[in-house]
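The complex is shown incomplete by one protein chain, all other protein chains being positioned as in the whole.
Per-chain numbering from 1; labels A and B assigned in written order.
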Amino acid sequence: MADLLEVTGVTKQFGGLAALEAVTLSVGKGEIYGLIGPNGAGKTTLFNCMTGLYSVTAGRILLDGAPVHNRKPHEIVRRGFARTFQNIRLFANMTALENVMVGGHIRSRAGILGAILRNPRTRAEEAQLRRKASELMEFVGLRGKGRTLAGHLAYGDQRRLEIARALATEPKLLALDEPVAGMNPAERRQMSDLFRRLRDSGITLLLIEHDVKLVMGLCDRVAVLDYGRKIAEGGPESVQQDRAVIEAYLGVDEGTG
Amino acid sequence: MPKWLRLPPPVAFLLLAITLILLPFLTGATLGNSWVRVLDFVLLYVMLALGLNIVVGYAGLLDLGYVAFYAIGAYLYAWLASPHFGLHLPFWAILPLGALLAGFFGVLLGAPTLRLRGDYLAIVTLGFGEIIRIFMNNLNAPFNLTNGPQGINLIDPVALGPLIFKGNHHLFGFKLTAPYLYYYLFLAFTLATIVIAMRLQNSRIGRAWAALREDEVAAAAMGVNTRNVKLLAFAMGATFGGLAGGLFASFQGFISPESFNLWESILILCMIVLGGMGHIPGVILGAVMLTVLPEALRYLGDWQRAALGHVVVDPNDLRMLIFGLALVLMMIYRPAGLIPSRQRRREFAAEDGVAEQEQADLYDAKV
Partner (left out) sequence: MDIFLQQLINGLVLGSIYALVALGYTMVYGILELINFAHGEVTMIGAMVALSVIGLLLGAMPELPGILVVLAGVLVAIPACMLLGYAIEKIAYRPLRKAPRLAPLITAIGVSIILQNVAMLVWGRQYVSFPRILPEGRHEIWGAHITDLQIFIVVLSLSVMASLWLLVQRTRLGRAMRATAQSKEVAALMGVNVDKVISATFLIGSAIAAIAGVMVSAYYGLAHYYMGFLLGLKAFSAAVLGGIGNIAGAMLGGMLLGMIEALGAGYIGDLTGGFLGSHYQDVFAFFVLILVLVFRPSGLLGERVASRA
């Protein structure tokens, strides 16, 4: 069976500078796949290429066998690929619930006429969106915070809300960009738990993370980026022992240079 | 509102309804019949402002050519109901046509330009408005479409069955002139506009507009087709503009390019900014204030004449000056408007610089 996400030879250049060079990786259905690497290694750039915010200079990206590179972001979301942002990009002046409901936009249909007429179908759809959004908020642990403005939520809750919003798009593959950054150990454990529950509900996870321990404990497979190239890929243990990785990345932490 | 002023909703609603129904009579009796016409204009501008508010307030797109859509609606009405082409279609047939045509032009202008950054969009729409005006001014030759700067005259008044909105009518002993009749017609349209604007705001599309305004990149990444959603906002705004244009033409009986210059667009923008962008009560307040203000300013001229024997400063000259000052002062001291929505108040207080820059970077990177 083909993998859910296949990235083949993806290169991204800004002017003359290559932020990604011929990156190839694939994520299987039901995996938790980690993407690690030092700052500036190109992890977020890869996310942006995969989710349609950047065009790719060369290479291709297949989701469920269908090409998604250089597609519009909303088309990629429609195919079942959702994401969160490293630096939290909520709609700060909308309520938490409205944020999640925006995530449901692509899975609902009411147009201008429906909005004006408020016909039974629109009302039913709206109620459904609202119900689903509440459920998702509860799932990520934000029960009772639906009416708070997103910008007023605590930091950790904002991260959770971003996940709920992404889940509302009904993704097969959810890409999380440093989802536990800035959280304390207890919160990190809760989040790991959440990620496992997500995987168990059938969603494949792609994770950018700096917390090596979390990645190693959680991920089925890990790829390491450095200077825009993939320097290693495999199970957490084998990657941890990889010479190139130790030099490029782990070496920084453990002082082995 | 203080507690003792708060009424149970049905009572408040009833009071409001009675006030709105009696308003032209009260106005006519106290301020004179010329003020009933002012009331009509207030309603017209409320409609226009609510329409532009969809584009600027809901979706965050600065449209400076809004008056072009107003003009399109007005000219279509004039072509189809005046001696200019000898056509005299009924108003209920023309109004939707005008709204549709304006909406179509909205899409036509929006489709190629909406991927531009906000401030460029403002300039392009401004240019579009001027182009439309220049064409209206000059399309009297070789084929007389617009009658040039003279404009089109003798436009049919609205007729509801046997009731023609012209001359004097009598009802229960009240004398009703055309401005009274138009008041009720406009009131009906305005109320409908308010309901539609409210419903749009609290809908799937309305949320998408808000998301777009808050963070375009995040909206796209959450599956909002930003281009289509922008187009929808543009087309909806234009549609309201076209509708108001048709009503204006029938009410005024005469239109010329002069009524559709850039300052008209800016006046409508002022109404939104003054009251509070995106917030319906604020927009209504802004429209009322800025329509009544110039009329009130006329008294300034009368006072000068009475006190000094001649007019030192023509209040008409002060009108735009006050609008300009209002724009600048509002943006510096009260950017969220006089009665802002809770959202906007924070939005303008927030330090959005970072998100904006990242947005720009992301889009630049795509080029």
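The working rule: a residue touches a chain if its C-beta (ideal position, glycine included) is under 8 Å from a C-beta of that chain, and two chains touch if they have at least 3 such contacts.
As the structure is a prediction and not an experimental result, all values here were calculated from the model.
Trainee: Which of the displayed chains are touched by the chain that has been omitted?
Mentor: Across the whole assembly, the hidden chain touches B.
Trainee: Sort through B:95, B:126, B:152 or B:271 and give me the one touching the missing partner chain.
Mentor: Only one listed residue reaches the unshown chain, and that is B:126.
Trainee: Across the whole complex, list the residues on chain B that are touched by the chain not included here.
Mentor: Within chain B, the residues touching the omitted chain are 56, 60, 62, 64, 112-113, 116, 118-120, 122-124, 126-128, 130-131, 134-135, 137-138, 141-142, 262-263, 266, 269, 273, 313, 317-318, 320-321, 323-328, 331-332, 335, 347-348, 351-353, 356, 367.
Operating definition for what follows: only the chains that are shown with their structure count from here on.
Trainee: Chain A to chain B: how many Å between their CA centres?
Mentor: 42
Trainee: Using the touch definition up top, name the residues of chain B that touch chain A in the complex.
Mentor: 196, 199-200, 203-208, 210-211, 214-215, 217-226, 232, 236, 342-344, 346-347, 350, 355, 358, 362, 365-366
Trainee: Using the touch definition up top, name the residues of chain A that touch chain B in the complex.
Mentor: Of all residues in chain A, those touching chain B are 14, 48, 51-55, 72-74, 77-78, 82-83, 85, 87, 89-94, 98, 101-103, 105-108, 110-112, 114-116, 118, 122, 125-126, 129, 149, 151, 165-166, 169.
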